[in-house]
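Yeah, one chain of the complex is gone here, protein chain that is, but the others are all in their spots.
Right after this comes subunit A.
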């Protein structure tokens, strides 16, 4: 799910930037350091929308000359929840199941959470093919899944998802 949050961050700025463009530099540095990153607490920072406040810079007492600025900014974050239903694109398939991606989130669907009618077919690369041969799951397939478990790393959120439920399954592909 996506949220709009107001967060704080302390940025160290090199003295060469202490000039008329200081605000611009801080903004750029903030975006470079936060967008696309992931925290276990808030999930992925998708976009910084607004810099709300830049605190007074404090010169660091370590002879480096850098100054620290407390920045308050608004951003959009993506944080998965258990039970959330997501549309995702399959990125790789193996005999344990398949990996899919929903925006920044990586999902894994194990073989046990794929409907039983799907069987692994490795004759042309790996893919899970339904018994009637009508649907297949291969890289590029779009699937709708429900998150059943989440693992938080300092730099990554990893989800376990299920496709074995009503209203979940293959919904299309990149190729059609």
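Operating definition for what follows: a contact is a pair of C-beta atoms (placed from the backbone, for glycine too) under 8 Å apart; a residue touches a chain by one contact, two chains touch by 3 or more; residues count from 1.
Everything below uses one rule, namely that contacts and distances are computed from a predicted model.
For the chain that does not appear here, its UniProt entry gives the protein name "protein-serine/threonine phosphatase", which is one of "Eukaryotic translation initiation factor 4E type 2 isoform X1", "Vacuolar fusion protein CCZ1-like protein", "protein-serine/threonine phosphatase" or "G-protein coupled receptors family 1 profile domain-containing protein". In the complete complex, the residue from A:13, A:54, A:89 or A:148 that touches the missing chain is A:148.
The missing chain lies against subunit A, touching residues 40, 79, 81-85, 91-92, 94-96, 99, 106, 108, 110, 112-113, 119-120, 122-126, 146, 148-153, 158, 160, 162, 164-165.
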